[in-house]
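Report on the following structure.
All protein chains of the complex are present and in place, except for one that has been dropped.
Labels run A, B and C following the written order; every chain starts at residue 1.
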Amino acid sequence: MTSLRPTRADRFSFGLWTVGWQARDPFGDGTRPAIDPVETVHRLAELGAYGVTFHDDDLIPFGSDEAARQHHVKRFRAALEETGLVVPMATTNLFFHPVFKDGALTSNDRSIRRYALRKVMRNLDLAAEFGASTYVFWGGREGSEVDAAKDVRSALDRYREGLDTLAQYVIDRGYGLRFALEPKPNEPRGDILLPTIGHALAFISTLEHSEMVGLNPEVGHEQMSNLNFVHGISQALWQGKLFHIDLNGQHGPKFDQDLVFGHGDLISAFGLVDLLEHGGPGGGPAYDGPRHFDYKPLRTEDLDDVWRSAAANMRTYLLLKERAAAFRADPEVLEALVAARVPELAVPTLADGETYADLLADRSAFEDFDADAAAVEGCHFGRVDQLAIEHLMGAR
Amino acid sequence: MTSLRPTRADRFSFGLWTVGWQARDPFGDGTRPAIDPVETVHRLAELGAYGVTFHDDDLIPFGSDEAARQHHVKRFRAALEETGLVVPMATTNLFFHPVFKDGALTSNDRSIRRYALRKVMRNLDLAAEFGASTYVFWGGREGSEVDAAKDVRSALDRYREGLDTLAQYVIDRGYGLRFALEPKPNEPRGDILLPTIGHALAFISTLEHSEMVGLNPEVGHEQMSNLNFVHGISQALWQGKLFHIDLNGQHGPKFDQDLVFGHGDLISAFGLVDLLEHGGPGGGPAYDGPRHFDYKPLRTEDLDDVWRSAAANMRTYLLLKERAAAFRADPEVLEALVAARVPELAVPTLADGETYADLLADRSAFEDFDADAAAVEGCHFGRVDQLAIEHLMGAR
Amino acid sequence: MTSLRPTRADRFSFGLWTVGWQARDPFGDGTRPAIDPVETVHRLAELGAYGVTFHDDDLIPFGSDEAARQHHVKRFRAALEETGLVVPMATTNLFFHPVFKDGALTSNDRSIRRYALRKVMRNLDLAAEFGASTYVFWGGREGSEVDAAKDVRSALDRYREGLDTLAQYVIDRGYGLRFALEPKPNEPRGDILLPTIGHALAFISTLEHSEMVGLNPEVGHEQMSNLNFVHGISQALWQGKLFHIDLNGQHGPKFDQDLVFGHGDLISAFGLVDLLEHGGPGGGPAYDGPRHFDYKPLRTEDLDDVWRSAAANMRTYLLLKERAAAFRADPEVLEALVAARVPELAVPTLADGETYADLLADRSAFEDFDADAAAVEGCHFGRVDQLAIEHLMGAR
Partner (left out) sequence: MTSLRPTRADRFSFGLWTVGWQARDPFGDGTRPAIDPVETVHRLAELGAYGVTFHDDDLIPFGSDEAARQHHVKRFRAALEETGLVVPMATTNLFFHPVFKDGALTSNDRSIRRYALRKVMRNLDLAAEFGASTYVFWGGREGSEVDAAKDVRSALDRYREGLDTLAQYVIDRGYGLRFALEPKPNEPRGDILLPTIGHALAFISTLEHSEMVGLNPEVGHEQMSNLNFVHGISQALWQGKLFHIDLNGQHGPKFDQDLVFGHGDLISAFGLVDLLEHGGPGGGPAYDGPRHFDYKPLRTEDLDDVWRSAAANMRTYLLLKERAAAFRADPEVLEALVAARVPELAVPTLADGETYADLLADRSAFEDFDADAAAVEGCHFGRVDQLAIEHLMGAR
């Protein structure tokens, strides 16, 4: 049985902005005080997390002078050293300040694009200094509300130019950072560029240093388009591009809820943990990076609730991991998967060395194939679903 | 003024299955008789279309023997010759017969995958015979309802294997066909693989002959995920992958409606036609392939209504084209676009020859950049939207 | 511990059309043979169901003559007698035949409206004969795709006229049937009238015999609009109108999936069972009618899978019931609910006998109320959510 107490080996991490969200929303003022990042580091460490992540402006308020900047960095570093927490990832805030209202790397205003590049470069230095291995780009303002006012093809040109430039910078400096793009379909813009895992993967294939650019998909962002997150992560893994992941919860197409992981579509969360933990060759982990929670404690909650919610993310993950392990170990499940021919999909359609010419010559494949007879056999998928749900419910 | 009478130069095409849909739906029986493909060819020609497209089974009923097959082909060819209609595209029905209930190229059952490959190859021969230049793959059954019963990474392996095999076949035979994948998020499967333009583009980048594989995006399919179709087509064009297009209408995330083009999100349809017709360099067409209508006449309609609806698709397209031309020619629009800095996005962020080191040295870009001041300026996008809508409404 | 073997006391029922669905969908042919209703009765009885329900045409094929009709009825009755199964509900098929393509009670064609009324009346006789207590109206074709072609206010007039007429018929005949309207937002029509629980409740308030008309809400139908089903059922109960319920599963806004109960949004299913079973005064059942499964076995499945899926519906319900019982009995849950002030909402806002004048005179309510101080207190809702999920997962 998996322990339900998080340890550093579980690689759980949180953004400063998650527990630190003051709960200002489009219709209401903040309900909670700010939390000192140093306190966050200590609390997360106590709860069993191994990492903390940040936007530049989470750590160093926008507009700080150099002395203030050094002060913030120093205090944060001390907290990391005291607790042993690491910084696996960092990112840039290119969305809060009004200057980014039409985007950063794809703003129609060239001077803002240049400013954005510089803001990223400055924080890349800091990310490297803290030993981060992943640098996330969430282009929340890269988008539009008015089709005719944004030339999307030029925007993609500029997006590519920006990322190519920044990748070169990272390479030349020897920072060892990989980039991870985070797709989202909308909010705060009416439509955001690279709205899904797919669009971002496609875009990456066009980059100069595409090998160092992957994804940071977020559960809720894909579910805002009612897309299957397990399928999306599967494609990202298949393309070797799952560099980082944002775990949270969402109830379908509506505003971005950022619920605690599992507090949305629980069956999908089970499938996701099963994939991450047991989807690799031989049943080992398919993903070995941080399990990063990008959630918001409910606006109704107080500070004690905040820390309780942080713990709930990790506990739910560990529960799902335990359930998935039992599912994979259950002989009846193995039998049901075979009955559903799930392993047969790993067998190539053409035999080893077989060509299309051979296939054309194989009368059993077509001329003598009885489609009606083949159609009669059931796939027995429902049984697999029920077994999964019973394992999820701890009922087997 | 654009003529509102379709001509062959407009390159309008229809699938046999569109006007020919007998209006059987999940809760009801068909309401219309079958239409002889020969009649369809004649009627479409009279209405001003230039092309007709088909699934193998639209033309030659599933299970026909060779004699019947030749008979159907011959009659169809004669109709094409009489009317001058062309066959710009063909595709395979890999979804209707129960044998494909778990997919074709990605069925868990290997024998079905082999059968599907052969069914495609047979129809590739016919497509080439009819001079088609595009061959569409809509993988409507390639998907799942139960996450644990479909290994998506293996499925993508098989999907790739299938397409690589078929591409090699087409190359070796010298058919000159290009493949166009058609994404759809769901229906008939609970979740379909390659659910959006983005996912399909990403997948294509992994194919052996990726240069001959592009997209056939459908308006309604992207809108079923509430994604911006104009943005999606822009990315497809940007990646050089808009090989074909399916025009129709949809009212957001619900079952696949396949309405007449424009009879859904009209503003988006305007943006789309504007992009296709005036989005190229110098303002010319950004896409020169067929304008293919993949719609279904409402189930309430009779045969006369069917042909009326076919005409409505073309007329709406031409009206939108006319409105878009006026929009692009309006000096106030040009002025508004400049005020919104739309053309400025085409200017590279770095100057010609400028490196990131130069950018770092440019104090005006960051140290001396006044973000607060830059944030004050309005983008004036709403004015562009209003101008577009007034042109769409013929009010300017 | 609740037994996970269904018994008649659990009041589980199924429609003939559910297990009997031949799996024809908009893009594919049926994959399963028809099942004789007599066999269905026997199989359901063996599985532990207590009831079976039907549309007229499920039992007696459309167009049967009187002799055939009597034959079908007789065989079915015999099966009921042999098994002890009851018919708690019946309904009319007003959607499959092409004559209903524009609706039944609200068809623009008056002769079709008259025909529909007669078809209902005939089946009301049969429903009464079989001892049903509920008669469902799902107006799947009452709707439109074209706003200007359906005068919705006239349609609602006709809908009301039809239901008033049929209610009078039932009253005069002394059938003891209550009507239950089943809302759905779309599919098969582009938009269906009375699209949600709310719209149907509102409409009912205008009926002549509104006291005998309530609702038959379906899980998936509300979730197709991404509405909270537990909230909807709560309002229906609050208005005394939960006459019947259709249990199944759905993955958000897309085509109507009719999955096995629980195989969609599992957390919502838990909340629903908790409400139905423990939401009454004193914690008893809030609803004592049939637990009716209106689902479709996946199209990929064979007949054995069909019966397995029927059992899965009941087993999942019983598992959820067991989990909900444990949740309600857990002292920590009770404590958490009190901390979240959940019971305080049952306390009237004005004290017994207090008037608004008294409230105006109460300075503590406003003048001396410290809103900022009151805002500081946390609601502790996240803790309740986590406890619910852990109970759902059998982890406490």
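Just so we're on the same page, a residue touches a chain if its C-beta (ideal position, glycine included) is under 8 Å from a C-beta of that chain, and two chains touch if they have at least 3 such contacts.
Computed from a predicted model, the values in this text were never measured in an experiment.
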Full-complex contact with the absent chain, from A:P98, A:G176 or A:G240: A:P98
Sole residue of C:R8, C:R24, C:R77 or C:H199 that reaches the chain not shown, by the stated touch rule: C:H199
Absent-chain contact - pick from C:M121, C:L303 or C:A326: C:M121
Chain not shown, touching residues in chain C: 97-99, 101-102, 105-115, 117-119, 121-122, 144-158, 161-162, 165-166, 168-169, 185, 191, 193-206, 225-228, 230-232, 234-235, 237-239, 253, 267-268, 271, 274, 279, 327, 337, 340-350, 356, 359-360, 362, 365-366, 369, 371-372, 374-377, 379, 381-382, 384-385, 387-388
Those residues of chain A which, in the complete complex, touch the missing chain: 23-31, 95-98, 100-102, 140-141, 145-146, 185-188, 190-191, 224, 251-257, 259, 298-300
Residues belonging to chain B that touch the chain removed from view: 31, 226, 228, 251-254, 260, 262-267, 297-298, 300-305, 308-309, 312, 315-316, 319, 323, 375-383, 385-386, 389-390, 392-395
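To be clear about the criterion, only the chains that are shown with their structure count from here on.
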Turning angle required so that chain B lies on chain C, C-alpha fit (0 to 180°, nearest 5): 180
Chain at maximum distance from chain B, centres defined as averaged CA atoms: C
Copies chain B and chain A - interface residue numbers shared by over half, same or different: same
Rounded Å distance, chain A centre to chain C centre (Cα mean): 37
Sequence positions of chain A contacting 2 or more other chains: 226, 228, 253, 267, 375-377, 379, 381-382, 385
